Each structure stands twice: as structure tokens, then as C-alpha cells.
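One protein chain omitted, others in place.
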Amino acid sequence: MLMQKVKKRMGPASPGYRVGSVPAAEATEQSQGGASSVVYQGATKRYGKSAVPAVDHLDLEVAAGEICVLVGPSGCGKTTSMRMVNRMVELTEGDILIGGESVKKRDAARLRREIGYVIQQVGLFPHRTIAQNIATVPQLLGWDKDRIRARTGELLELVGLDPELAGRYPVQLSGGQQQRVGVARALAVDPPVMLMDEPFGAIDPINRERLQNEFLRLQAEIRKTVLFVTHDIDEAIKMGDRIAIMHEHGRVEQYATPAEVLMAPANEFVEDFVGADRALKRLSLMRVGDIDLWRAPNARPGQSTAEVRAELDAPDVEVPYALLVDAQDRPQGWLTQRDLAGDTVPATADAPLGPVLETGDVMRDALADLLQGESMYAPVVDHGGRIVGVLSIEIISEFLGSPEAKTDEHSAVERPVEHPVERPHD
Amino acid sequence: MISALAGLPLAVGQVGEGFFKERNGSACVEHRSHLFCFEWAREHIGDYATPALQQLELVVISVLIGFAIAFALALLAHRFRYLEPPLLAGTGILFAIPSVAFFLLLLPITGRGRETAIIALSAYTLQIIYRNVMVGLHNVPESAKDAARGMGLTSRQLLWKVEVPLAVPEIVAGLRVAVVSTMAIATLAVFVHAGGLGEKIYGSGNLNFPTTIIIAGVIAIVMALLLDAVLLIGQHFATPWRRAAREATA
Partner (left out) sequence: MSQALLPHPLFAGFGGAFEFIFSRQTSNVTGGHKVGGIDQVLELALRQIEVSVVALALAMLVAIPIGLYLGHKGVGEALAIGLGNASRAVPELAAIALIAAVVGVGFWTLVIVLAVLGIPPILTNTFTGINQVDRPTIDAARGLGMSEFEILRKVEVPMAVPSVMGGIRTSSINIIATATIAPLAGVLTLGNFIINENVYGANGVLAGAIVVSIIALIFEFALAGLQRRLTSKGLRLQAQ
């Protein structure tokens, strides 16, 4: 709703985007007021007369509205590649197209006014207030004072800052706050492309995570084309719709979605760079509901214990414990031998439930919960609290090792939650 | 000599002939328009020894006194922050008053002579040195101070073992500026009868005689640069860690 107001000012409303990646068919070359594609065509940068270029004929296509993360070890050319887009580094050979138009076509300063630029050290002007900092590019473009003031207010709200800070000076803000202002300043004229060079690198880990999450939330609303540079593979996996892993001289070893990079690294370099714990890293891309859960026999109060025992004794039982559920199928507790000693299932169970997981939980967090809890099995419920299945560490490790896991595409949000099915093997 | 260069084009025309024709010292002196009489200079160079030493003495004493006072004031302001602005303003006022005027303002109080000159010159150096000591102390990395406190150094040990040594480059920079500036100004000590090279310039009849002005000026400049070099070398030895850093990155 906030963005509707903004878009009204900027021009015709851009097509609505779904939360999640933009399917290739819908991502156009240039969205009005929204985002533009960025295409590198043989982009090369050579310094002086050295034979070896800093960036060697880079070809890369970033679809409009996507976050493309350039990640790699220091000196690989990722920052240089990013800075070629707004001509802070001039191309020696090749070209870069923004929304189909070459960056060389216009005067560099004019070009940069339409590209958002966020750097690690923020670079706020200490002699200007926060509001004046944010107003920098609008002023360069000649906006009138009222428009600037209104836009500044919007932007402060957008990046989660108290509007009262507008009159303060940078030295009076914390590092995290300064970087938020940096992002607001970059977004001031709603540019179709954003360049971000390790923007959260100088922030402490707690605030870094917060800023990352907030930027993702922001991106879900405004959908810009973002070129994001980092040396941190975890940040790349978290932030990127697509990751370009660079080795040296800007050579891209793999350009794919985070899941692909984790599950099918293109070569040894990518494998090493991603790290030996890439299986664990994959877990942060999955949700509990994505895998086949096991099933524990459900028992209602008043049900005949003989039935329950029969289920428990069945040869193909997956979980050898019975779960007490209520009339709406919500788990109440685990039933012990004592509970099942009588004729009917009691109203309350002896053993507590332990951690209860939801199908929407991120798998990595679920694993942490499992490890911290004392039970082997954790009940998994849906959004209504109804039992759906049971998760255990064994299930997770089995799944990671299975051939099925290596081929499946896990798009965490779009995949519907499945009902538990038979275990693949005994 | 910057200002000499300004007048050089005009002077060259005047002096061209005489310069190369000059053979006899006394003939050169008679033609006072000559820019520089080598013969005369060679003959009379010994006359400049005493004034030069007088000036050197004035400068060294003044800078030492000025340094002692300014350093003490700076340590005070470092400890009691609220003193910083008034001290800066106070020393600034002393700095702004032209030295000639300062010399003369002191006349009724201290009379003519070296003491007057020394007081005025010391006052002049105060602001330069005070400012540099403050900046030097201010620029000591917080991490070093924090580590020192964490290791159990008292405030006094912190000051003398960590803060002051690290502030030395900045302090010496201030001393160098002070020394060079004071040497130039000390030429004016002649106005309070305190001696110095100013006497060679302002003494009887000398105002029309370029040679002596040039000699006096050059000697003053050379002394200033020598003192500057001495301080620079001194700093080099007082800060071995900087030498190491330079070697490491070379």
C-alpha cells in the first residue's frame, strides 16, 4: 500500500510480482518504475598495460527484479564487475546493457543518478543531515522541496527508521542506522537497478542478520534488480535469487540458484568455496513440509487401547510410539506403556510432547530444535495445529542421502505440503 | 627566498652589469644598487657570527620554555576536558598578536633586552605546540589505550608509556613548525634591543644595502632548516616502531 503511493508518483504501476522468484516468462527487459535487466556482454577491464585483465570477458544476464549475488574470494573481480555497471570502473572492452540500453550511451554522472549505489562504508556526508543525505539525488534531478520531503518520509519508513532522525547528523547514528540511511539514499529516485557492495559487511552479526531480513522484506515489496557483492557464501545463499560464483578475473564458475549451487556444484572450486557443510546449508533452504514425514499411530481419548496396540505391533509401523490427539487431530502428548495398560486411551498422556514443529518451519531450525529436545521424534503440525507427521534426525539424514534428494528442486514456498507416505525403505 | 624572487626580474636589469664587473669589494659597496657583493660578503662574514648565535640562543630558549608550558597545559586539558576550549582560545590570542607588538607591549614591564624577547617568542610558540600535543594525544588509537587499561596500567602509566610516545610524531611536527617560525620572527628582536640578525638588517644604513640583508636572511633560513632537520632526526630515533613499519611495507 505504501508502494502504491510511491508508484503513483513515479509512473504507471508495475505489474504485480509474486513473492518468490520471478518466472522467466514474466520478467521483461524493462519494467516501468520497477526494475530493469542487466546484461554483461564480454565486459572486460584491463588496468594499464598488464596482460591479465581484472575482469575477463564477463557474460552474465541478470533478469529484472532479481537479486544476483556476485560472490567469490577477494581479488576475484566481483567488486570491479559490479562497479562497471555504473561506470565507476570504465569498461576496457565489451558492453553492459541496462534495460537493453548500453551504459556507455550516456554521460556517466547522469547514468549514476538512475542507479542505486550502496557501499560497505556507507559514505554518508557528515556535513549534511540525514534528510539532506537522502535528498541528494532528488536535488540533483531538480525535484521540488515538497516532493523531496514527502519522499524522504516514505523512505525512512520503508527502511524502518524513526522519522525523527531526519534532522540528525550521521555522526549521531549507529552503524546499522547509517547503513539503513545509505539504502534509503540509494532508493530515493526509485532506480531500476541497485548496486550493493558488501553493504552489511561492517555491521555486527546480530544487526547484520536483521538488516538482511529487512532488505529481503523490502525487496519482496519493491522488486528491484539488485547486484549484490559479498565474500560470504552464507549471505549469498540467503540473499540471492541467483548466485554467480567467481573465481578470478571475473570468471564465473557457476551461475545458478542457491539450491542448485548447493546440490550440484559445477566443479571443485565451487564445492570448496561453498564449504564442506553444504548439506547443512541446504537445510536452510528447505522447510519441514518438503520431505516425506513418518507417521506415528494416532490415538483419541476413549479409543480402545487394543486397536492402538495392534497398530503399534504392525510390522510396517514407522514410529513405534503412539501420539495422543484430540478431536481436531491436535497432538496432546506421547502415550506410554502405562497409558495403554487399561482398556481405553486416557484423556491425558504421560509423556510430554517435546518440541512441536510446523510444516512451514525452516528445516535447519527444526534440526536445531530436535537436537535440543530430549525426544527422538517431534510431531509436525500444519497451520491449523493438526498432526501431519513426525520428524526425526534419522529422517533428515536419510533424506539428504537419498538419490531423490539430489534431483528434486526445492522451491520452499511454492511446494504444497504433502501428506506423509510410506517410508521408502525399512 | 620567496619575496626575493618576486623582486628578482626587476632587480636583474639593474644589477646585470655590476654583477659581473664587480671586482673590488669597496666599489661594490659604493654602488649600493648591486644585489650581492661577493667580495664584501667574504670579507665580512665573520661579523654575522655573534648575531647569528644570539638569535639561535633566543630561539632555542624560547622554544624550550614554550614547549614546557604548552606541554604542561596540554596534559592538563587532556585530563580535564573542559579546560580545552579556553586554553585553545587563550593561546590563540597570544599567537594572533604580532610579535613586534608583543615585544613592545612588554617594554614597560620587562624593559629592553633578551628577557622581553624570550617572553614574547615563548608566547608565540604556545599555541602551535599546544594544539599539536592535543591532536597527538587525541589520535592515539582507542584500542591501544583500552588494552593498556585492561592490563592494569594506571592512568599515569598509560599517559607516559602509551599516549605520549604515540603522540610524539605529532608533537615533533609542532616543534618543527614552532622552531622554524620562531627563527624567522626572532629577526625582529632588534626592536627590543635583544640582538640577533635583525641588527644586521635594521642597523644603521643597512636598509639600502641588499648584500647584508641577503646574508642575514639566508643565515636565518639555514639555521631554521638545520634545526628542523635535527628535530626530524630526533623523531626518527624516538619512534622506532615507525621505522619498523616502513621497513615492513617497503
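Quick notes on this one:
For reference, chains read A and B in written order, and residue numbers begin at 1 within each chain.
Keep in mind that, in the parts below, a contact is a pair of C-beta atoms (placed from the backbone, for glycine too) under 8 Å apart; a residue touches a chain by one contact, two chains touch by 3 or more.
Just so you know, these numbers come straight off a predicted model, no measurement behind them.
Although it is left out of the displayed model, the omitted chain contacts the following shown chains in the full complex: A, B. Here the missing chain is touched by one residue of B:58, B:117, B:133 or B:201, and it is B:201.
Touching residues on subunit B toward the chain that is not drawn are 1-4, 6-7, 10-11, 14, 32, 35, 92-93, 95-105, 107-109, 111-112, 177, 180-181, 183-185, 187-188, 190-191, 197-198, 201-202, 206-210, 213-214, 216-217, 220-221, 224-225, 228. Mapped onto subunit A, the footprint of the missing chain covers residues 86, 88, 109-115, 117, 119-129, 136-137, 140, 169-172, 182, 185-186, 195.
Note that in this section only the chains that are shown with their structure count from here on.
Separation between the centroids of subunit A and subunit B, computed from CA atoms only, is 64 Å.
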